[in-house]
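Missing here is one protein chain; the remaining ones are kept as they sit in the complex.
After this line comes chain A, so read on.
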Amino acid sequence: MDSQGDKTIAARGRHWRILAVAAGALVLGGCSGVQSALDPAGFEAREVATLFWVMAIGAGVVWAIVMAIAVYATRIRPDPHEEKVGLRLILWGGVGFPTVVLAGLLVYGLGMMWTLREPGEGLRIDISGEQFWWRVTYRPQDGAAVASANEVRLPVGERVEFALTAPDVIHAFWIPSLGGKVDMIPGRENRLVLQAEKPGVYRGVCAEFCGASHALMAFDVVAMEKDAFEAWLKDQARPAAQASEQARGAELFLNNGCGACHAVSGTEAKGVVGPDLTRFGERPTVGAGLMPNTPDNVARFIRETDTLKPRAKMPAYGALKPDELQAIAGYLGSLK
């Protein structure tokens, strides 16, 4: 009897251990990723991740206490306690304790808000959220504005100010690894200041539902050392490279009217409706974070835009022949 009981308890203990390990793996595994608020790479994200862990542990303790009282009262079924005890529990458990804890939490949590919202230090990046991509304009304090799309580069250690707008519907700009999100609302301009702390590649997404392809509206974030970033930004002023072997692709690009919506600096393509493609070859992804930027994926995107990205404004160029698509993709890939 006893030994069997011990065995069941032991078995149960083993189950619990496996469960605990699995749960732990699930939680801690969550701390690595290019889009994770739990794997902070920016000042705000780090502060808020700490805040989260503090609150999560506190919440766990409070939950355990409340449940212990509930289980004690309903399952262990002690003799009735005096009413005085119950009333004291209401007073201290329902009013006293939460008041003190919440006051402390407000001081800690709201206290960080003013620091996080201090203005930026120099570089401003205008981001316009559009169905379903991101128009990016760098506005360095000294030097001309640089147009880009679907990729945000920023220097490590600097408080960069983002000016966020939207021409069509509401979007939200969110880079979980660096900090919280801010909505982009037609008719308004919102500000957000982010400071990357670690060089690396991260991922941002649209967080406000914005239509059919809301789920497919992401962007790449590259945090670079300050010097590398400055050099990169300077280099952006130069027109896109025009390799002679891509002449056919360039011609197809223009002849099919791509330039009506897209711009490639130094060419006749001067469209402003869609993403600027001047440095397209440098970008990690095609279709606003949709797929890795490979020639095959680019060709596919041009051919099947409507199925890959429902309700995107760009029409699908399914009528183009495979070799034409490859040529255009090759040309776009060469734009660096």
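The rule is simple: a contact is a pair of C-beta atoms (placed from the backbone, for glycine too) under 8 Å apart; a residue touches a chain by one contact, two chains touch by 3 or more; residues count from 1.
The definition used in the following text is that contacts and distances are computed from a predicted model.
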Chain not displayed: protein name in its UniProt record ("Glycosyltransferase", "ABC-2 type transport system ATP-binding protein", "Fe-S cluster assembly protein SufB" or "cytochrome-c oxidase"): "cytochrome-c oxidase"
Candidates A:G122, A:G143, A:P186 or A:P315 - the one touching the absent chain: A:P186
Residues of chain A in contact with the chain not shown: 26-27, 29-30, 32-38, 44-45, 47-48, 51-52, 55-56, 59, 62-63, 66-67, 69-75, 77-83, 85-87, 89-90, 93-95, 98-99, 102, 105-106, 109-110, 112-114, 116-117, 168-170, 172, 174, 176-177, 179-183, 185-188, 190-191, 203, 205-216, 218, 289, 310-311
